[in-house]
Structure formats: structure tokens, C-alpha cells
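Apart from one protein chain that is not included, each protein chain of the complex appears where it belongs.
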Amino acid sequence: MKTLPKHKIINDPIYGFITVPSKLVFSLMEHKYFQRLRRISQMGFSYIVYPGAHHTRFHHALGAMFLMQKAVQVLQSKGVIISEKEEEALYIAILLHDIGHGPFSHAMEHSIVESVSHEQISLLFMEFLNTKFNKQLTLAIQLFKNEYPRKFLHQLVSGQLDMDRLDYLKRDSFYTGVPEGTVNAQRLITMLNVKDDELVVEEKGIYSVENFLVARRLMYWQVYLHKTGVVAEQLLVRILKRAKQLVARGENLPASSNLQFFLQNNITIDDFSEEVLETFAQLDDYDIISAMKLWIDNDDFVLKNLSQMLLNRNLLKVKVKTKPFSARKVEKKCCKLIERYSITKEEASFFVFTGRLENQAYSMKKDTINLLQRNGEIIEVAKASDQLNLEALSKSVVKYYFCYPKNNKDS
Amino acid sequence: MKTLPKHKIINDPIYGFITVPSKLVFSLMEHKYFQRLRRISQMGFSYIVYPGAHHTRFHHALGAMFLMQKAVQVLQSKGVIISEKEEEALYIAILLHDIGHGPFSHAMEHSIVESVSHEQISLLFMEFLNTKFNKQLTLAIQLFKNEYPRKFLHQLVSGQLDMDRLDYLKRDSFYTGVPEGTVNAQRLITMLNVKDDELVVEEKGIYSVENFLVARRLMYWQVYLHKTGVVAEQLLVRILKRAKQLVARGENLPASSNLQFFLQNNITIDDFSEEVLETFAQLDDYDIISAMKLWIDNDDFVLKNLSQMLLNRNLLKVKVKTKPFSARKVEKKCCKLIERYSITKEEASFFVFTGRLENQAYSMKKDTINLLQRNGEIIEVAKASDQLNLEALSKSVVKYYFCYPKNNKDS
Amino acid sequence: MKTLPKHKIINDPIYGFITVPSKLVFSLMEHKYFQRLRRISQMGFSYIVYPGAHHTRFHHALGAMFLMQKAVQVLQSKGVIISEKEEEALYIAILLHDIGHGPFSHAMEHSIVESVSHEQISLLFMEFLNTKFNKQLTLAIQLFKNEYPRKFLHQLVSGQLDMDRLDYLKRDSFYTGVPEGTVNAQRLITMLNVKDDELVVEEKGIYSVENFLVARRLMYWQVYLHKTGVVAEQLLVRILKRAKQLVARGENLPASSNLQFFLQNNITIDDFSEEVLETFAQLDDYDIISAMKLWIDNDDFVLKNLSQMLLNRNLLKVKVKTKPFSARKVEKKCCKLIERYSITKEEASFFVFTGRLENQAYSMKKDTINLLQRNGEIIEVAKASDQLNLEALSKSVVKYYFCYPKNNKDS
Partner (left out) sequence: MKTLPKHKIINDPIYGFITVPSKLVFSLMEHKYFQRLRRISQMGFSYIVYPGAHHTRFHHALGAMFLMQKAVQVLQSKGVIISEKEEEALYIAILLHDIGHGPFSHAMEHSIVESVSHEQISLLFMEFLNTKFNKQLTLAIQLFKNEYPRKFLHQLVSGQLDMDRLDYLKRDSFYTGVPEGTVNAQRLITMLNVKDDELVVEEKGIYSVENFLVARRLMYWQVYLHKTGVVAEQLLVRILKRAKQLVARGENLPASSNLQFFLQNNITIDDFSEEVLETFAQLDDYDIISAMKLWIDNDDFVLKNLSQMLLNRNLLKVKVKTKPFSARKVEKKCCKLIERYSITKEEASFFVFTGRLENQAYSMKKDTINLLQRNGEIIEVAKASDQLNLEALSKSVVKYYFCYPKNNKDS
């Protein structure tokens, strides 16, 4: 890798200093597509519960790249050969792994676009940048797509213990002020090794792995799926759904032209031409919030009220249970609303609704966490744990929520 | 004070938990004018240098209120009598001290409005809220305006060692990842006392005070006045100035209606009717960024290019010196630009300009930091320090900067 | 409580400042029996693995008292009535809960004395101090012994979620540099409540409780029962056992007179007269280490070599397995040693031995952790957890270790 002429370092509250490893990486960071991530918050509306959580996808991407540098150092010190090209590809792949996130990310995947995941869009961005940067991203893309023979390189980017997860758990727990959600990324990385081209954790790291899984579980239920954050996200999904309805009905809804485009068209992955990508690349949190600020003056009862609620943090009431809510209960709240505001049933359904939260602390769908025993053999972590029932952690936990308006009506 | 029925606590990465002290305070926090501070970043464009610095005025206000609770506890434990009414007034005054900040705060004071300070607007907001909340803010306003006989109460809100400064130094150093800029707020607060109704620091706190002043100086030169952050702020000032020019010329510039209002009118403090205040209350960082996003497609060479520069972090080059830059040098750069892009001299002046940075680590204009000696006498800290030349810290340091476009032209 | 004339505060790296709550507490802290805890390390020989772990019982006692102050504040703010006398008793009980620890604590309970627990000796100290302090400790002693009707007061001192555990987990993880072992004591305390005079945790604190149990488990297996620390402790136990043997045989072993007393006598709890207590009160880590420093020059092969090993950190080799080691394997190592050094079988057994490690992350023997549900009912935490198999955590994990000399012989 060509190193930088000037030692480019960036302050980070968590790791101290992050060093940019090469000129190419620096150029990618300077590209406006990457700079755009400065305007996309990492945790969506979680700041409504945790006021410190305003960090961005930009910052997380840098942090994950920092951890990747550490992982490369550790593996190399253990004799794992990683070529300079592979090394740089790792940095690029992790730097760009989230570049496809839209504003308020997850909520967008089912409103702004039609079931297009951010990973799919990240890949489109990478391919676009690959053209612009003379095919220098080809290997990074292969790693990202898991099409490179040395599987552990992909696993460092996307796997059970990838640098993405290690950074976001650490960073999100730091910025929310939930210290018990932290993971000891340094220790986990120090315990990494490679066996038969697969990423493994040295046996003595088992307690750190357990801790990682339990911390992740805590972060999900206490932070990511916190009921107030869920309401906020659901409001946003409904605001955009309503906006699309109104636009479909021919109403002229104020919004930035880029947002207009996605309100007017149902974009699936097949529609993602270079032009669409460029339009998408101009969308960020600011388009959404600014639109909502315009919409609080809209005539539509639903759009106006939902926007006000979200902007002024005067949210719906929410209840969470382990069993589904009865249809009758929902019906009752709905009727009350219809009566009170003389709205239609469909309109009321934007304010009274139920939903489902689900999380697996240790999902074994994609792959498993494997330990390298002293005898050189591999064992799956759930089988190795002496006590903590890790298999229990691989079952889905499901909860149900029910949202409806508060009684008071002042703003 | 009426305490809250439910124990309302808020997570904070710095202090752990912040407890809301009373119902009234909670109601003020829930008001949309205060919630708006969630959309105003504490450090403006500093995140362009320090990617972690996305914390908000909202969060800072809560933090300062937390420190105020600590200060009240300490002073009461030393026998200083603070009534329940005074206590709540302190919390309200510090909570609302920054409520008048416009988007990207300081830059706004000379572009969005005409030389109206945020403190003036904070006061207008407080007075408005006082009406809405049945005069329950009267004492808080008195404290804020320093019209209450017990001067130390004002000094806790606004003075050399007020809770505002202690929180922002601590918080800004935390979020930027500049740990050496931190202050030991807990220790400084523990050393506070009151003598003749003036706030004093116990003598043995002298090293903490020195440290506070030097940390503050470091934060100014290394963070707040970091040259790259300065360029970004100057670009914003010029973008808004240009927008106002274009609007004055009759051009129809896209922007939110609230921002439009301030572009179309030169608002001074005398113009701040309740209506203007309400319009101002709807302005935040999102109006500015969204406008810039629209303006990158504008026909005006100046507006378009400045907006692109700031959004995509492709800033002007900047040099900083302790002596002013020669007019000839500026002229030369200017001519080059005029020639290259066939623009007018006035247009070029938006890209080539100089300016002045100034900071006093210890400004004695308003008041001084006074130590309480063991013999009960008061001594000003600069006189008490045995070695560190604190008087030197009270002199202004002035630096000069010079901005001009980079040579490369790709984006 | 009589507050202190001067605001007595103590710096703590973890909590910032610890305030001494009353004159009586301050006097107890100044007593030489409490000052002695400055010379008893909190974690015994763990510093041999974790070089930062040199904190003392003294510091831990202060930390636990700090957390008790927070717990009292939280409970009072929730309407739990705690009288001034009860409050002070809580502080005294937690301050003195570990005062009975001997040097290198746990190792001592089966060598210096004969199966006398440190809790028993703590109680003797408290009773002695109660006499000296005019019966002002009577209530504290009642709480400590769980003889006071309001059971939650005892549970705060000694229970599943007592201030002792919260502080030692936090402090030990801090000083060892094992951040993932930390617990969010502040959050757990904030969630405490009292129901029917029993300590309970509010339902929403369930993830914090899970995290607490898993962190505790991690600290046990990664830190407290770290194999190298275990070897060091076992060496110490054997050094003292050997010393007692030699003394019993009539040898004149150099040691402080206080240590001599315990080497010459087999002290059970029934022997603990005031005189014995006074002698015990003069024992600390320094007597043990200094004796070992004298014994490295002793003629006895066993005493000399074990002492050298421990002082110079040239320890035995240790293996850990989940199944017991075969007697044959042990025998073989033993024979090798006998042959090599021409020592007796009994002597060899000091260098070649096996043992058993056991830990329950969540022991339900004494009591359980109970959650207070929103409907006012109580539920045991293992029953409430939706996923994490907490019952699994209540089973004992047992491991076996096997120690024997390394092959090399230089020091």
C-alpha cells in the first residue's frame, strides 16, 4: 500500500487516534458518497431515548476500519499471511460496508425503497466507485460478496465476530451511556486466529465470546429495541407511507427533489440505475427531518400530526408484552380515535397499531462462532460453554408492542 | 419543589444518570422550544475535524443542569442557604441559558440575524415561556439577568466558573476525543463556596482553577478555533450572506419558509416580536443543511460552489499566522481566481479572504475568579498563583487566517 | 447523623469523590484496626497475573460505603423510609464487613486459622469496636447478623446484589484492566426498591441483572480463578502449612511475633479471645511476604523452594481440565521429583498436587434475586428471564487443576 505522505490521523473518543492506512483509502474517504455518511445517524431515532446517541455512520465506518487494522496486526503476528493487497481490500470493504445506508437506515429499507437492503446498495456504491477508481476496489468487492477463496477475510468484514459488530456495540454503548453493553473488542481481536481459512477464536477467549453475546443481547433489548425508540421509528415509517399515499393521490407534497423522487416511485433493486443511485446518494437524514418540518403545516390530518409528534417528541403511548395484543383492545382504541377526531378507520390505523420485536442474541443462520482448542481442533462455542446455555441464546425472543395516542392533547 | 411521580432519569455517557429535579423542569424540557435543541449541534461544524462532535445543545443543557444540582448540594452542605424556589430557578435558568441558539449558533449571530446574541434570544424565549407557565419562571429570569440580589446565583449560571462552562469543556473534550481538554468539574464544584453573596473557590482549589484555565485555552486553540473548523464556519457565513444578496436581488431561492423569512428580512433585536420568535423557533441545523443541499444546483457560481465545498468537505485551503497577511498576497490569489473562472472581484472575495481569531484564556472583563483564603479573606486568582503567570492568560491572543481555493479541481 | 465539621472527601479513581457521611464513621475509619486494611490487598496474589491489581481492602470498603450512600438516596427518593440511625448503621456495617480479613484473605482461612471465616472475625472486630465506641455499633451489628426485622437492610450489606459485590466487581475489573467484567452499579442501584421489607429490582432492570450475573461469572473464571493466580495461592497455603509443620517439629522459624503465634497455635473460632484478636489485628500481607523473604534462606528444601517460587514468580506449571486428573499421572510426576531431588514423598507432595475449582454464577442457596413487576408482584429473576437460561447459571461449574514443577531449573 502506498502510505500517506502526511501522517493523516483522526481523533476518536473511543480509540484515541485513527490512522488512515493508505492513499486510496483516504481518497475514498474524501469522496462525497462517503462524506454523505456524516449526515446519516448511526442509531436513527435512538437519540430520543439516549440523547448522546448522535454519532454517524461515517464515524462508525472509521472505527470499524481501525479495528480491522488491529485484527490484521494480530493475525500477522500469529503467522497468518495477509498480502498488502488483501490488507487494503479489507480496509476498503469495512470502510464501505455501510455506505448504502439511507437516512434513518433500517426504517428506510421498507419505505423509501421496496425491500432493498442497505447491503445491496452498498454493493452498488462499491461497484460505482470501482469504476471511478480504476478497478482498485475489485478485491474489496470480492471479499464483501464472499467470493474470495480465503473465507476468513470475508468473516472479518461480515460474520459473527466481524469488525462491524465489534465497533458498533462498543460505539453505541459508549455514546448512549450504557457501559454494560460494551465489549472488549481489543481482547476479542487479540484472541482471533485462522484455521483452514476460517476465522476462529482461541479457546481461552470463551468467556469474552459469552460476554460479547450477552452484551449484544442487552444492547438489543435495552437500546436498539427500546420501546420509545421503536415508536419513533414506526412513526417515521408511517409518515413516509402516508406521504407516498398522498403523492400517489396526486397531492403536491413539499420535499427535496431527491426525496420527491422516492416518494413518487416504487424503487426496487432492479430499478437501481446509476441515475437512481446518484439520487439516492443525495438523500440523508436532513431530507427526512426537513420534510417533516414542512409537513407539520400540511392539511392532511395524519401527516401533520405524525410529523408533529416525532419532531416535538410528543410520541404515542406504547405497551410491550410477551404475548400478542388482542384485536379487540386495538379495535377499541381505534374507535375512540375515529370518534374523537372524525377520521376514517384507515387514518386511525396510523395512530393505533401493533407490531412485533424479535431478536436472537446468537443467530447461527449464517455461520457459527468457532473456538480453536489447544489440540488444534475446532469446536462450536455453544458446545464448548461449560455453563451458560448458549443454545438458549440462539432461540428467537419475540415481544409485541401496541401503540396508541396519549390522552392529553396539548402539544 | 414538587418531585416527579416517576423517577425520571436520562442516560448520559459522561455523568451516568441525570435526574430531572421537578415537574416544572420536566414540562419545560418537553416543550417543543426545548426539544428543538436536539436539532442544534453544540459545536457547529467542528465535526468536520472531530467526527465524534455531533452532540447537541439539548444534551449540553441537561449536563449543565446536572452540574447545577451538584453545586447546590455542595453549597448547601457548607451551610449556604438556598431556598427551594431559588434552587428550582437555578435549574430552569441553566436549562434554558442556551435556548436562544440558532442553527450552527455563533455563525448565525451575524448572518441570520443582525448582531443579535443568543443570550438576548434566550431571554425572549424565557419570557415567552414564563407567560405560558403562569409566571413560574420569573425568578429564573431574574437570576439569568443578574437582577437578583444574591449575586452568586447568577454566577453559577453565567460567570467565570459557571456550570455552562464546566459542562461544555467536559462534554466537548469528551466528544471530540481531546481528553487533555477536560476539566475536573466535580473537584471544582466541590471547592465552591459563597462569601458575601459572591461565588468563591476555596484556596486549595487553586491548581484546579489553573488547570481549568489552561484546558480552556487548549480547547479554544486546538478545537473551537481549529483552522479547518474556522474555514467551515466562514463558508457558512458567506453562503448565507450570498443567499441574502441573491434574495435581495429578487431571486427566488429554495429554502424552508422559516429560513426564507430570515433571508428576506434583516432582523435586529427590535424586530423580535412573538411572531418572529415563533419563526426563529422553527429554525434549526436541518433548515441550513437542507438549503445548502438545494443550492448545490443553483445557477449562482458563488452559492453553488460554496455549498458544494461545505457539504462534501472539499474546503478552502487555510493558513494561520500570528501576523496579518499582506494585502498583496490576497490580491494575487484573488486575481488568479477571477481569471480562471471569469468571475467578478466581488464574487472572488467569497473564496479568497482573511480574518482574525482571538481568544483570552482568562477574561477579566465581566468578573474575576476569587479564592477564599483560610483566613476568610478573598484574593483574585491571578494574584494568588505562585508561578503560573495567570495575568499572561488574561491577555488576548490574536491570530490571522487566510483562505483561498485549493489548486485541484475534482470533487 | 452528626455531619462532619470539615467536608471530608477522598479521591477515588472509580467514583470521583467519596464523602465520609458522619463523625462516627470517620472515627471508625481512623481506628488502627481499619487502617490495617490498607496493608491487606483486595485480590491476594492476582497481581501476579494482573499487575494493576494492588488495590486494598481499605479502598474496597470505602467504595462499598459510597455505593451504600447512593442506594440509600435512591430508596429514600422512592418513599422507602430509612431512619438516620438505620442509615448510619448501614454505612458502618458495610464499612466493616471485611475488617476480619487476614493477610491474603481466603488462603488464610485454612492455614493461619482453622476454618474460621473472615465474616466471623469481622463480627468479633465489630463487637470489640462496639465496646470501645459506647455501643454505637449495636444496630450495625444487628444488620450484619441479619437479626434486624427489616430484612432489606441486611440484604444491602450481604445479599445477591449487595454493595459489597457491586463494588468489588466494579473495582476488580477496573484495576485488573478487564473492562468487560464491569457492572453498571449505578443502574442496578437506581433500579432497587423494597417490597415487604425485601430488596427487589424493578422489572425493567432485568437485563442489568443478567449482565451482572454474566459479568460475575466472567470475573470468576477469567480473574479470580485464573490458573496462575490459583497456583500462587496454593503455594502460599503450602508454605504456611510447611511452616506450621516445621514449627511443630520444634524448629525455630524466623517470622514476626504475630505470625509466630499463629504458626505455633491452631486457632479455632473458640480460641478467639480479645488477646488473640489483638494479635490477629497486627497481621497483614507484610508479615507473610517478609516471612517468605526470610524463608528463602531456610534449610528446609520445601519451605525454601516454595518461598523462592512465589517471591520471584517462578511458579509451578499448571493444567486445568473439566475432568479430574488421573492418580497415575500425578504419581509419575511425583516420582520424577523424588528421584531428582532425593526428597521424601511427603515433601514432593508440596510441589505436585491437584485441586478443584468451583463457581456458581448465581447461587440461590442464601437467597434469590427478585424482580418487582409492574403489577406489584414479585418474581424470581430466573423465572422472569425470557431467554438467557439463568437456571443454568445456578449450577456449579467445576474444573480440576494439576500443578507440578517446570523442567528448567534456573531462577
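Residue numbering begins at 1 within each chain, and the chains themselves are lettered A, B and C in the order written.
The criterion applied here is as follows: a residue touches a chain if its C-beta (ideal position, glycine included) is under 8 Å from a C-beta of that chain, and two chains touch if they have at least 3 such contacts.
Treat the numbers as computed from the prediction; the structure is a model and nothing was measured.
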Touching partners, among the displayed chains, of the absent chain: A, B, C
Contact with the hidden chain, among C:E87, C:D162 or C:D287, goes to C:D287
For the chain not shown, which residue from B:K78, B:K135, B:R340 or B:K395 touches it across the whole complex? B:K395
Looking at the whole complex, which of B:Q35, B:N130, B:N146 or B:Q222 touches the chain that is not displayed? B:Q222
Using the touch definition from the top, which of B:Q73, B:N211, B:S349 or B:S363 touches the missing chain? B:N211
Which chain C residues touch the hidden chain? 10-14, 16, 30, 32, 35, 38-39, 41, 47-52, 54-56, 58-59, 62, 174-178, 256-257, 282, 286-287, 289-290, 293-294, 311-314, 411
To test your reading of the contact rule: which positions on chain B touch the chain that is missing from view? 178-180, 182-184, 187, 207-208, 210-211, 214-215, 217-218, 221-222, 322, 361, 386-389, 392-393, 395, 397, 399
Which chain A residues touch the hidden chain? 3, 7, 9, 16-17, 77-78, 186-187, 190
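Everything that follows uses one rule, which is that only the chains that are shown with their structure count from here on.
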Same vs different contact residues, chain A with chain C, by half of numbers used: same
Whole-Å distance, chain B centre to chain C centre, using C-alpha means? 49
Suppose each chain is reduced to the average of its Cα coordinates; what separation in Å results between chain A and chain B? 31
Determine the centre-to-centre distance between chain A and chain C, using the mean Cα coordinates as centres, and give it in whole Å. 43
Would you mind listing the residues of chain B that make contact with two or more other chains? 16
